[in-house]
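Note that this complex is displayed minus one protein chain, with the remaining chains in position.
Take a look at chain A:
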Amino acid sequence: MKAFADLLDRLVLTPSRNGKLKLLADYFRDTPDPDRGYGLAAIAGTLDLKSVKPAMLRDLVLERMDEVLFRYSYDYVGDLAETIALVWDQERKERIDDSHQPRLGAVVTRMNALGRTEVRSAVRDLLDRLDPSARFAFIKLATGGLRIGVSARLAKQALADFSGRDVTEIETLWHGLQPPYETLFAWLEGRAERPVLATPAIFHSVMLANPVGEGDLDDLDPADFAAEWKWDGIRVQLSASGTTRRLYSRSGDDISAAFPDVVEAITFAGVIDGELLVGGTARSNAPTRSFSDLQQRLNRKTVNARMLEDYPAFVRAYDILFAGESDVRPENFATRRARLEDLIDKAPHDRFDLSPIVPFSGWDELDRLRTDPPDPVIEGVMIKRLDSSYQAGRLKGPWFKWKRDPYNVDAVLMYAQRGHGKRSSYYSDFTFGVWASGPEGGDMLVPVGKAYFGFTDAELEVLDRFVRNNTVERFGPVRAVRAEPDFGFVVEVAFEGINRSSRHKSGVAMRFPRIARLRDDKLPRDADRLETLMAMVEAKEAG
């Protein structure tokens, strides 16, 4: 448990991706089975541990300490698990040697073997035998409140880093394996053959496209390619074999539980690549709805009937990887497309449709189509070589994505916060705003977004200097900067989309905002107004 607790303590405070990968890879290398496998499961969200109610933990701690002292402590710390971990030892206690603390594997096995009446005393005993940091990790695991900012994908990348295997191979195996993943580690360390999967309906790494760069298309013959719309949903993979049906995100996370409407409608066997959207399919003659509508359904563990009715989900199919049990990835795009059309034609019309092929004769024509697509839920075009097989990863050549141009507004810098790691001495996270009519007449700035990239290192120097020299107020780590009609800093903000939002004071939310340019040639009074942003939202809604 100690090694895992140390890892958690470091991960939550390590902002950089490379730093996290290093910490994870070292943990996987240095920790024995089965502990590392359970640690991996805890991080990737696949750990099954008997749950403990916070109320019981509170009872246990009050058996040993005064309620008033506990309340003072809880008020100060603010997190129940952390408070209990810290106050558990009231008196000085001999340091628990690392090697005498229960191991993660032992904790998981013991907890999962307990009968209902045994939980209380077992938890008390474990809390006694763990040190504060391990106690915190244990409570977070047992109450299901672990938040460490590491995705399953990142954990798999760390497995790849530590073993030298390709991450796509690990992803392919992932859903067929169970914690504590001993066969996986044995293979990663070269001690055993690649595990053979018993469970079908597993995830296969997806094929990704490269953005069209300057001159990329010049030497390519349009006749060798097919084009499709690039839909603004989330990329998914549907996998069905026998009675097992699964929906995976692009990174291989199993999201089936949140989308029973889609999963239960699967009538075919095989593996399909597509876009998850909400609204109506093309065949149901109802419009496809925006990304913000889809967001209502994302990041949920379960879904209620109301959500299912208000935000019906469907899959717009792009490609096919397996037809039944047969792997069709080596076939060319055109052949696979024919198979896909046949399969989707027979699938339920309200839950599945086909991403249409966009006919075009030349790159110029496609360029016009991409910039002015016929549906607001389109964010550009995909270009796929007709002879391309389906290959995992992001190969340069077979597939391209060509997005519509980003939106742009001029906004005024309002707040800044210091970054992390390399940027810890720079004000590098910026909140910017645009003008709106104030409640008492007159104009005021309302924050509309936050950006922490897009600028060059030299531009960051300029921004940082402005923040340091023009701070008007500090709120903890945040500085408010001067932002008046005739004095302030204007930045051009580029973003991929804009939607209504009830969670933001301004009423709008931008997607992927970044600082595209510093506009030192402009005064804040020349920056854009909220009405301009609202018009963008309305134009998008009107299609």
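Operating definition for what follows: contacts are C-beta pairs under 8 Å (C-beta built on N, C-alpha and C of every residue); 3 or more make two chains touch, one makes a residue touch a chain; residues count from 1.
Keep this in mind: contacts and distances are computed from a predicted model.
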As a check of understanding, state which of "Glycine/betaine ABC transporter permease", "Putative mRNA 3-end processing factor", "NAD(P) transhydrogenase subunit beta" or "ATP-binding cassette subfamily B protein" is the UniProt name of the chain not shown. "Putative mRNA 3-end processing factor"
Per the whole complex, from A:194, A:418 or A:482 the residue touching the absent chain is A:418
Which residue from A:48, A:66 or A:364 sits in contact with the chain not drawn here? A:66
Would you mind spotting which of A:33, A:82 or A:350 touches the chain that isn't drawn? A:82
Per the definition of touch given earlier, which of A:190, A:441 or A:476 contacts the omitted chain? A:476
State which residues belonging to chain A touch the missing partner chain. 6, 9-10, 12-15, 19, 22-23, 26, 65-66, 68-70, 72-73, 76-79, 82-83, 86-87, 89-92, 95, 132, 418, 420-422, 424-426, 476-477
